[in-house]
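The structure under discussion is supplied below as structure tokens; questions concerning it will follow.
Note that one protein chain of the assembly has been removed; the remaining protein chains are unaltered in position.
Let's look at chain A:
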Amino acid sequence: MSWFSLRRLSALLRKEVIQMRRDRITFAMMIGVPLMQLILFGFAINNDPKDLPAALVAPTQDRYSRAIVTALELTGYYRFDHITSSAAEAEALIERGAVSFVVTIPSDFDRRVDRGDNPQILIEADATDPAVASGAISTLGQVASEALLHESGQDVMAEDAARGQLEVVVHRRYNPEGITQYNIVPGLLGVILQMTMVMMTSMALTREVERGTMENLLAMPATGLEIMLGKILPYLGVGAVQVALVLGAAKALFGVPFVGSLWLLLVGVFIFVLSLVLLGYTISTVARTQMQAMQLTFFFFLPSLLLSGFMFPYRGMPGWAQVLGEFFPLTHFLRMIRAVMLKGADLTNVSAPMAALVVFVLAYALLALTRFRRTLD
């Protein structure tokens, strides 16, 4: 017997290729994952987000205000979706996360400009995600001054002298020091929960099928709903422990501020975890083996990480990617937890992400129950 035989090797290779082809899901993953990563990384991710929604609070619509707004919009960073004269309305918009910036131009702005009396504008940025605000803020002072100078007819050559004229006051709200952990740690709670909850429950039924215990289970008088609840409820307990651990660590180790209501947060986390275990259970009604369940979990996990706004700014993604991002519970969870923990949002301000999470719970439960096979057919 020789130490190497091409025939033996080719027999082994042939067997591996046949098995690889038989396992459709694995095969699809091998093609799908690289393609997905390429598209997502290549097109969707942008660390210098532009075209960010902003609100303008301008009691008077004078020519200087318009010039500044136009100039800000021309930078490509700002998109003034809301123009209001009410500071309270703008406050609600930024707290809800509907806008990333609020630009306030005081009512005596034009008179001060004309008098050369140190005109001020206030820009409040939602700095929960420091990356979102930084680019937009850095271009701010210069652009606004130039616009003002141009509009007031002064010589551009006199720019340097006039630079001091306009004072742009920047407030980085919710995370004034721009500490990345404040943004990442609450998000990590979502990511950790998603990883463990979905993966654990995705094995729930496949394990029974693989071990041959499914046949016995189905032959006994347990209904689909009972089996589903029996499988997912224990993981709610596991999730509760994880939540306590991560929130405790967020406070103790990272000093993440917690300004909102703990109860509101816990309700949100509960709905999120429920949606995750139901999703996992749905996967387990589809996957035939535990290996496939793992792969499907991963297939779901990767884009949700990239598109939810956890790793990269959500607003930096193109429209289609944002739409895609809406289909992941994590996206809505991140909005909810950041709003509650860092901004102190109340229920009315987080009702949209909460409602989205409830929709996921119902949709996954329905899907799992209809997918569940009461027979071995």
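The rule is short, and it goes like this: a contact is a pair of C-beta atoms (placed from the backbone, for glycine too) under 8 Å apart; a residue touches a chain by one contact, two chains touch by 3 or more; residues count from 1.
Here, contacts and distances are computed from a predicted model.
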According to its UniProt record, what is the protein name of the omitted chain, chosen from "ABC-2 type transport system ATP-binding protein", "Multicomponent K+:H+ antiporter subunit D", "SGNH/GDSL hydrolase family protein" or "Chemotaxis protein CheY"? "ABC-2 type transport system ATP-binding protein"
So which of A:Leu6, A:Ala88 or A:Met220 would be touching the chain we can't see? A:Met220
Just checking the interface: what residues of chain A touch the absent partner chain? 211-223, 374-377
